[in-house]
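A single protein chain has been removed from this complex, and every other one stays in its place.
So, chain A:
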Amino acid sequence: MNIVVCVKYVPDAQSERTFNESDNTTDRVGVDGLLSELDEYAVEEALKIVEAGEGEVTVLTVGPDQAADAVKKALQMGADKGVHVNDEAIHGSDSVATSLVLAEAIKKIGDADLVLTGMASTDGTMSVVPAMLAERLGLPQVTFASELTVDGQQVTIRRDGDAASETIVASLPALVSVTDQINEPRYPSFKGIMAAKKKPVETWGLADLGVDASQVGLDAAWTKVESFTKRPPRQQGQIVTDEGDGGTKLAEFLSAQKFI
């Protein structure tokens, strides 16, 4: 079982995230970054599948130099090898171009039985790259898995929707995105951290993938950010301390605001 896990290096949500003034792109350099938390679940699930059987986990990222940290973290958790697609022309790429680069990289890695992703990135939070990848690779798309079993040549997942809990079956190879309900990602052990230093990481440019620079980057994006504005911080309103009448005061506020 060969598994490719797609991961993203994102600005830390705990820090002040912002945009580059010059081209309206997300600032990925001036902000502390890390492996998107939601991708850790995909890495963990891949490791569990391989540990229960056999195979290899390749972790794949597209991003600037710093994105190597996301690959490193996944290798420390236990992934076998890493691929980092890094090319200046990629800066400013939208989800469409990103999915193209990922798809070509997955083809070059070759023989993937399963492509795993997180449910969303914690920066863009669009949740569209998994579907775009499935479309580009012609793979069955099974998203938002809260349980996953691989059995022979098929994958079965459970998805907890608003209206129903569904069981979905697809044949391999397939693309699966997992939620944060699927497992508890491990912390890298000391042994894992040491072992990661010896694991192979390949760095590819666009030329290695046969992708033309004109197909990616800000100029090739099919959407354009016209402007961004920082929302004024919310003004703190009235705070009362409950002295036996907190509920009454709350109801009075709601009444004054015409909610009652």
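By our rule, a contact is a pair of C-beta atoms (placed from the backbone, for glycine too) under 8 Å apart; a residue touches a chain by one contact, two chains touch by 3 or more; residues count from 1.
Just so we're on the same page, contacts and distances are computed from a predicted model.
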Mind telling me which option in "Nitrite reductase small subunit NirD", "Sugar-binding protein", "Histidine kinase-like protein" or "Electron transfer flavoprotein alpha subunit apoprotein" is what UniProt lists for the chain we can't see?
"Electron transfer flavoprotein alpha subunit apoprotein"
Of A:M1, A:A68, A:V128 or A:A195, the residue touching the omitted chain is A:V128
Which one touches the absent chain: A:D32, A:D65, A:E88 or A:E166?
A:E166
Touching residues (missing chain, whole complex) on chain A:
13-14, 17-19, 38, 94-96, 99, 119-120, 122-132, 134-136, 138-144, 146, 156, 160-171, 174, 179-181, 221-231, 234, 236-242, 244-255, 257, 259-260
